[in-house]
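In this view, the complex is presented without one of its protein chains, the others remaining in place.
And now, chain A:
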């Protein structure tokens, strides 16, 4: 990678700071409508979810459609720590993420032996089981939901999102990340080259689950109430659409997908049926005409702005 600090990362950092400052400024000046503020925080939550799902689906080439299950575990765990034990927010978020990662590890251990469709169905089944467990748990309110005080602010959501994306990005460009990519490209070849494919698949799955749990924790501490129904297959599908739309294997693509889909959903929130019909058509058309997604496996970069941009550098917009 060459130098640690280059033009690209400076530009990215400045961009991130600028986005934060503009939103924080308008919140402080009280000119941001509450609906917009809600959407912005949801964008942050969905960016964490889509980049972490991309790590599993796009980078490692496994096909998980039970991401909402991990989100639910993180959300409920964080809510339990905050409400039942009066724990601090940071601890709650961490607990949610860790328990979710543990669940990912335990689920990944047996199911990651499965391939393609079968893995997809197993993860879907897992997601539904998690939801039904919470539905039947009176301790966390069952079907009527679990109220949690709102403690997440824009600052929390935004910086947790940035940290998550940076960690996932660094993972992808590390030795482990390259191993994961080799599994995606050809699992048998990777195995022959001496890569412990099971280990890396479980590693990617666990990290993905960790961040999904974190996103769930943020969600729980922002939305006042969490209900099992929120974490149904529909939520997993929403996250999947973001990843696929942006391009399986492209981190910036996932970010783009999350931003576009959250804004579109917010704009169509008055017509929920239309939102889903449009999403579904978009997905079908996309798969037929551009199955790689908007960015494919490429990363969006600002390199065209500089003279000699770094290849594969990631940036956020």
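By our rule, a residue touches a chain if its C-beta (ideal position, glycine included) is under 8 Å from a C-beta of that chain, and two chains touch if they have at least 3 such contacts; residues count from 1.
Criterion: contacts and distances are computed from a predicted model.
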{"item": "Protein name (UniProt record) of the chain left out of view, among \"NADH-quinone oxidoreductase subunit L\", \"4Fe-4S ferredoxin-type domain-containing protein\", \"Branched-chain amino acid transport system permease protein\" or \"ABC-type quaternary amine transporter\"", "value": "\"Branched-chain amino acid transport system permease protein\""}
{"item": "Identified contact with the non-displayed chain, of A:38, A:133, A:166 or A:260", "value": "A:133"}
{"item": "Residue touching the undisplayed chain, where the options are A:37, A:89 or A:276", "value": "A:276"}
{"item": "Of A:46, A:63 or A:76, the residue in touch with the unshown chain", "value": "A:63"}
{"item": "Absent-chain interface as seen on chain A, which is shown", "value": "63, 65, 110-111, 113-114, 116-118, 120-122, 124-126, 128-129, 132-133, 135-136, 188, 233, 237, 240, 244, 248, 272-274, 276-277, 279-281, 283-284, 287-288, 291"}
